[in-house]
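To start, the structure under review is shown below, and the notes come after it.
Heads up, this is only part of the complex; the chains shown haven't been moved.
Per-chain numbering from 1; labels A and B assigned in written order.
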Amino acid sequence: MDFNKTAEIVYGNIEKVKPVIHNISNIVAVNDCANVTLACGGSPIMSDYPQEVEDITSLCNGFVINMGHIYDYLVESMILAGKRSNLLGHPVILDPVGAGAAKARNAAIFKVLDNVKFSVIRGNISEIKFLATGSGSAKGVDADEKDLVTDENIESVIALAKKLSKKTGAVIAISGETDIIADDKQAYIIKNGHAEMAKITGTGCMLSSVLGVFCAANPENILGASAVAVSAYGYAGELAYKKILQTDGGTGSFRMYLMDYVSKMNAKLLEEGAKVESR
Amino acid sequence: MDFNKTAEIVYGNIEKVKPVIHNISNIVAVNDCANVTLACGGSPIMSDYPQEVEDITSLCNGFVINMGHIYDYLVESMILAGKRSNLLGHPVILDPVGAGAAKARNAAIFKVLDNVKFSVIRGNISEIKFLATGSGSAKGVDADEKDLVTDENIESVIALAKKLSKKTGAVIAISGETDIIADDKQAYIIKNGHAEMAKITGTGCMLSSVLGVFCAANPENILGASAVAVSAYGYAGELAYKKILQTDGGTGSFRMYLMDYVSKMNAKLLEEGAKVESR
């Protein structure tokens, strides 16, 4: 289907459903994740207390697990709410922050993956490579430069994504200068976004929360909804960068304008800026 | 007394006392709550460690308990510092976030209510209804639409607030399109505020922190100070909305301008915008 038509349907469903999204996030990005959930048309609940997360997630339409922080009680809450979400058929998103960076972190991530079935797994190329192969070279929370997606290696990255999708049943979303969104059969290559997004914290975490909204309102088309979310969020970043050039702003202004443009984005505006290729 | 005259006294006392406010908040809104405390003339301390909260609250003029997060150690800290504040005669504010949404949450909230005496309890209509009746239909952290205050049901909502005030000894502040502030005898009906405030996270949490500042500096007039706080905060929201229309901003800009106008608000500016009725 035509991408613009897909975007129209995806945004229409968000407006209709106004999905309530349960997020277990990290202390760095949790406020930004709640605000971006609202900005793109959802309603956030950020509960992470083990004794209530099953009740809470039952009130929601989707669930986002962000593994930026991995205290024992958080991992317990992720699994409890994840299993409940799976039972209820809610889309569940995984953001495996820093996969590969430390042993305890890797163990926590694989424990969550073993217990919860995901609709989307979103990370940078180093994180996704680590999940796919069990090895890799994360530079902490940022992608390693030698992992970056280029015109030369893009086919092998798509193959890696499709393979991980087949193994996990999830749509795989790889974030970077070029984004790859793939299930086991089909892939979108997206060239929206701006380098300035790496100069503020939590842009990846926020995108995972945005994916929660888009997928919860469009459970029948997780791949399409994910591609629209990634393209729209990236285009918002491009518009925010234009705005700081006009206002002589820095990274503080950029952060605000990114939120502004996520809140103003819609299918019509996206049509002007989407850089999406399907294969 | 005339509302404008009350506002003048209330703001004057804040400037004189510069109250230091102890907040136990949640990871989503804690930064916004600290900043809004500063913006409206107070000084925040956000400590929640059980072993120090009694010492900390003893250095302060008031205490705000926000139950957005309810880990066991937080509830322990809330009760320890709440009891100490009661002993010292400090105004204590309760924000029973999500009351009614989950069993463990409800139990934690009633435990705090059983152990601490409050000067003000602030929540949305669903939360307050749940506290008053022990039942209700919270939609997570937002009010249920069928609970909303209208011209038709406003008298019964005021009666409910007065009854809960009589039972708890606290001023009851119900937030929504129409705000109700009541003790067991008198009520203020306030029509300030803007729908855009529901499009950013933590606006309710921030209002509870603002109430902490206003009440700590005006312990002799908790009802009046609460009404001024609610009207002033709502009017700041209206001015922030005007500003984003002028600057073509989105929810990111709105959040910043809300803080700007809270920091610029005073009795004189409020006089131009207060929409307050007393009965």
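Definition applied: contacts are C-beta pairs under 8 Å (C-beta built on N, C-alpha and C of every residue); 3 or more make two chains touch, one makes a residue touch a chain.
No experiment lies behind these values; they were computed from the predicted model shown.
Student: Could you work out how many identical chains the complete complex has, if 2 are displayed?
Tutor: 3
Here, only the chains that are shown with their structure count from here on.
Student: Just the number, please: Cα centre separation of chain A and chain B in whole Å.
Tutor: Roughly 33 Å, centre to centre.
Student: Quick one: in the complex, what on chain A touches chain B?
Tutor: Against chain B, chain A makes touches at 20, 27, 30-31, 34-35, 38-39, 43-49, 51-52, 55-56, 59-60, 73, 255-264.
Student: Hey, which residues of chain B end up touching chain A in the complex?
Tutor: 26-29, 31-32, 68-71, 98, 101-105, 139-142, 199-202, 249-253, 255-256
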